[in-house]
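Heads up, one of the protein chains got dropped from this complex, but the rest are sitting where they should.
A, B and C are the chain letters, set down in written order, and residue numbers restart from 1 in every chain.
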Amino acid sequence: VAMLFVLGTLALAMIGCLIRLLLGPTLPDRVVALDLLGMFAVAVIALFAILIGRPVLLSVCLIMGLILFLGTAAFALFLERRARP
Amino acid sequence: MNEFITTASVWLNYGLTMVLVLIGGFFSIMAAVGLLRMPDVYTRMQAATKAGTLGVGCMVLAVATHFTRLDVILESILVIGMLFITAPIASHLIARAAYFTGAPLWDKTAYDEMRGCYDAD
Amino acid sequence: MNSIILRTATRFMLPLLIIFSIIVLLRGHNQPGGGFVGGLLATSAFMLYAMAFGVPAVYRILRLPLTTYIAVGLGMALVSGLPGLIEGSPFLYGQWVGFTVTGFGELKIGTPLLFDIGVYLTVLSVCLLILLTLAEDS
Partner (left out) sequence: MIVGTLAAIFLLALLAPTLHRAMGRATGYVLAIAPLVGFVYYLTQMTGVGAGGATIVQWAWADSLGVRFSFRVDALSTLFALLVTGVGTGIVLYANSYLDGHPKRGRFFGYLMGFMGAMLGLVLADDLILLFIFWELTSITSYLLIGFDHEREKARKSALQALVITGLGGLAMLAGMVLLGQIAGTYSVSEIVANPSTLAASPLTLGAMILILAGAFTKSAQFPFHFWLPNAMEAPSPVSAYLHSSTMVKAGVYLVARMNPAFADDPAWQWTLAGFGGATMLLGSYLATRQTYYKKVLAYTTVGSLGVMVMLIGLGAPQAAAAYILAHALFKGALFLVAGIVDHEAGEKDTERMGGLFGTMPVTAIIALVSGLSMAGVPPLLGFVGKELLLKGSLHAHGGPQEALWLWAAIATISGAFMGVAGLQAGFRPFFMARTVEGEFPKHPHEAPPPMLIGPIVLTALTIVGGLVPALFAVPLINGTAASIAGTHEPELAKLSAIYLATHPNMALLLSGVALTVGVALFLARGPWRRITAPLDRFASLAGCERLYNVLFNGVVGPNSLATFQTRLLQNGYLRVYVQVTVLTTILLAGGLLFWQGGVVESFRGAIPAKANVAWTELLFEALLVGMICVAAVAATQMRGRLSTIAVLGVVGYSSAVIFVLFGAPDVAMTQFAVETLTVIIFVFVVYHLPRFAVYSSKPAKFADAAIGIAFGLLMASFVVSSFATTADDGISWFYNQAALPDVPGQHAAYGRNLVNVILVDFRALDTLGEIAVLGLAAVGVYTLLRLRQDSPAQGGLA
């Protein structure tokens, strides 16, 4: 049952992340928030894999982990290039 | 005797997953709080990435301990490995980008090593 | 974007990502995966490379222009349908041929697999074409 408690905390964390994302003064803030949110998504999926006992979800986490960083990299790249085209 | 082992291993496996999940949860919430509380971009970033990676890492580890099957464990190790590689790179990139685009530093920063080192290459 | 860290990481990550995308493709029949996801994964891998080493570098690795890859992919998908036709059953009808590979036991290769690879290649080249042209152009 503790799992559910953790699920709750994760949910809380996600909401916090969302708040930061909405408020975040500068763009990088938002990007970081998005990145973290992505990580939480992976965590939730992992937790969920345990809950419903289907290890197959792990590959989903793997893919998410890999691609997530690509998104942030794209943002970073873009920010940099906009500064000095 | 083996009956004891089985219950112990069951309890152990269950307990271990529980512990890991809790740790994962704790770190995740820490990351979120860090993200919210930290004054400027850079400090927020390092908090989020460090705590986040660790939190999710534990969570995935918990999955490994929960299913004591070989392929699951291998895959989760791979996931954790990947996370540990990609997350720092991502934050590095963001930091670089943020710095170049002039994200404000925290007013009380002690000293800024980066100032002069990079010319606008 | 000439950050050295990104470059070294990509040099290590690229093969890994591609291998993983192929794994996802090949196991598509039984576990979650398949041509589409595989293709997307491969595209993101190449995009990573493009970000690190620039678009011309990607063209260099790909050697052939992307449009040929699209043609190859579609061709494969089409060809995979022919055996079905030869058998007299409808076009694209699944044909399976089983042979044992030492060490792994019974291995069944079928036309849907070929079709899936065709899909994989097409999706990969299509997304990459669009992305690279966008990247190159910006």
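Just so it is clear, contacts are C-beta pairs under 8 Å (C-beta built on N, C-alpha and C of every residue); 3 or more make two chains touch, one makes a residue touch a chain.
In this text, all values refer to a predicted model and were calculated from it rather than measured experimentally.
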Omitted chain - touching chains that are shown: A, C
Positions on subunit C contacted by the hidden chain, ascending: 1-2, 24, 28-37, 40-41, 43-44, 47, 50-51, 54-55, 66-67, 70-71, 73-74, 77-78, 80-81, 91-92, 94, 96, 108, 110, 112, 115-116, 118-119, 122-123, 125-127, 129-131, 133-138
Absent-chain interface as seen on subunit A, which is shown: 4, 7, 11, 14-15, 18, 21-22, 24, 27, 30-31, 33-34, 37-38, 41, 44-45, 48, 52, 54, 56-57, 59-60, 63-64, 67-68, 70-71, 74-75, 77-79, 81-82, 85
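Here, only the chains that are shown with their structure count from here on.
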Chain centre separation (subunit B, subunit C; CA means) in Å: 31
Computed distance of Cα centres, subunit B from subunit A, in Å: 11
Subunit A and subunit C, separation of their C-alpha mean positions in angstrom: 27
Multi-partner residues of subunit A (each touching 2 or more other chains): 59, 62, 66, 73, 77, 80
Residue numbers of subunit B (touch at least two other chains): 86, 89, 93, 96
Complex interface listing, subunit C residues touching subunit A: 1, 6, 13, 17, 20, 24, 31-33, 37, 41, 44, 47-48, 51
For the subunit A and subunit B complex, residues of the former touching the latter: 2-3, 5-6, 9-10, 12-14, 16-17, 19-20, 26-29, 31-33, 35-36, 39-40, 42-43, 46-47, 49-50, 53, 55, 58-59, 61-62, 65-66, 68-69, 72-73, 75-77, 79-80, 82-84
Touch list for subunit A against partner subunit C, complex: 56, 59-60, 62-63, 66-67, 70, 73-74, 77, 80-81
